[in-house]
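Note that one protein chain is taken out, while the other chains of the complex remain in position.
As written, the chains take the letters A and B, and residue 1 is the first residue of each chain.
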Amino acid sequence: MNWDVVVVGGGTAGMEASGQLAKAGYNVTLFEKEEEAGGHLKNWYHLFPDRRDGEEVITYLNDQINNDNITFYKGSRIDHLEKNEKKFIIKTNEGKEMTADAIIIATGFDLFRSERKEEYGYGIYDNVITSADLEKRFRTGDMKMNNGEIPRRIGIVHCVGSRDEKVGNLYCSKLCCVTAVKQAIEISEWLPESKVFCFYMDIRMGGALYEELYMESQEKYGVNYIRGKVSEVGESFTNSLIVKVEDTLAGRPLKMELDMLVLMAGMEISEGSKKIGKALGLKTGENRFFQSRDNHFGSNLSNIDGLFYAGTCTAPMNITETISHARAAVLDVMDYLKDGRR
Amino acid sequence: MGKFGFAISKGRQIDYEANDRRIAEYILEHEPSFRLCIECGGCSATCTTGNFTRFSLRELHILIKRGENDEVRKNIGKCMLCGKCILVCPRGVNTRNVVVLARQAFQKYDEYAI
Partner (left out) sequence: MTNMQFDPFVIPFNIGLYFILFYVVIRSVIWFRGLSRPDKLRLQRGFFGITFIKSLKDIFLESLIHRKILKTNLRLGYMHMSLAFGWFLLILFGTIEADIFGAKHLNAPYKAIFFRFFNPEHGRMGFEAVYGFLMDLILAFILSGLLLAILKRFYSKVVGVRKTTRLKTLDRIALTSLWLIFPSRLLAESFTSGAFGNGSFMTGTLGHWLASFLPAQELAYPFWWLYSLSLGTFFVLLPITRYMHIPTELFLIFMRNSGIKTDDKAGSYSEVETYSCSSCGICIDACQLNFSAGITNIQSAYLMKAIRNNEETSDIAHNCLMCGRCDQKCPVGIELSPIRMIQRRAGEAEYDFRNIYRGYFRSRQSVAAVNLNGSEVYSFLPETNPEKADVLYFAGCMTHLTPTIKKSMVKILDASGVNYNFIDEQGGVCCGRPLMLAGQDKEARELINYNSQIIWKSGAHTLVTSCPICYKVFKESYYLDVEVLHHTQFIRNLIADNSFKMRFLRKKVVYHTPCDLGRGSGVYDEPKEVLRHVARLEKSKFEDENSLCCGGSLANMKISSQKRSKIARDAATELTKSNPDILATSCPLCKKTFSKATETRVADISEIVAEAIIEPTGNNITRKQNSLSHELTP
């Protein structure tokens, strides 16, 4: 029973799936387009809900793929992908060609490019950064503004690129709210003299220990929450940022100057996923993520037999869910191959 | 009670039963996207009129929905119809049409037209 399984995408889902498959005795080939495995997880500092170091999870995942049954190709992009009868044919940009009996697509997500939300001023005004930029700064410890000063007042804008008909993403990216709360706490720890203001439409704390984190942010760190969608961002004469927002709970417009603004960018299906989806004719939902065959008991199944999904290429999900999803994909693969690829 | 010259004070509650909801129904019938409003306040934040006077489109939306028409009637004329609110609304509500329809509804149903 020497089945060959290919896993496309060396992020959290891809690595976990490869590891579990290898442990079960399958021949796994893992392709990753970057020079290092780990996906977006590499860029994150600490993870919610318990604020543990992301490095620890990366170490765990690297251990998973450290297995003789796994052949790991980094810097490899899939150029050509097709299904021929029962086998999948894969060609990479380096000219490698191979076949597989089953394939797991774990190509993940891209962050919403905040330049598209022009009125928030990303790339236009100084000191407007995204949540991803902020995570990088936590790593390097550089929390200063462009002019070298410490920001006294930092604003966080929720729902940038999510729940927004104007950019074509009606869905909620699920993780940004809890990320905002986490980052608010982290900013407060790095800059104890500074104040953080979160501008939200809703505070969605839909996970274990999330609500407790929210309460901690208020109680211990004094993070302020203002319910109101930021309509536009401007610059004052002194180069500080002005947000135009209505404090809906007070029922009045708010005038506030901020030194720095953090945009919580949402998740979109990755470019790589789109290409593969087009090549194979994979069904996508209205939110443009891959559509699973069944929402409840078939979330790893695609519209092609033998091709399975793992991770955020199907929907926004956190690390815990991604790892669970990857393991579930492996079970589906095992089921499929056990029945002789029916 | 009336004999003694007292009247029961209206109180601060929103009396959903007593309120005239025809205005809301007229608007909902002609502009179905109005149902999507979650009162996030983006429209009020960007509003041109809101820069100059007390005018909150978000507030008017919710008052319309609850049937609190007096406040709406007094203020709905202040909108300059500039359309910035439509460009901001994350739910795709045609807020500008809501204003125009509200004015039409008042014309139609209210004894005190604007």
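Descriptive notes on the structure:
Everything that follows uses one rule, which is that contacts are C-beta pairs under 8 Å (C-beta built on N, C-alpha and C of every residue); 3 or more make two chains touch, one makes a residue touch a chain.
Remember, predicted model here, so these are calculated numbers, not experimental data.
Screening B:S44, B:N69 or B:N94 against the full complex identifies B:N94 as the residue touching the chain left out. Remark: the omitted chain is touched by one listed residue; of A:K42, A:R77, A:R116 or A:R327 this is A:R116. The omitted chain makes contact with chain B at the following residues, 33, 46, 48, 51-53, 77-78, 80-84, 87-88, 92, 94, 96-97, 100, 107, 113.
Think of the hidden chain as still there; on chain A it touches residues 116, 118-119, 121, 124-125, 165-168, 231-234, 237.
The rule we apply is simple: only the chains that are shown with their structure count from here on.
Work out the mean CA point of chain A and of chain B, and you get 39 Å between them.
Those residues of chain B lying in contact with chain A across their complex are 38-46, 50, 56, 58-59, 84, 87-92.
For chain A in complex with chain B, the residues that touch the partner chain are 119, 159, 163-166, 201-202, 227-232, 244-248, 251-253.
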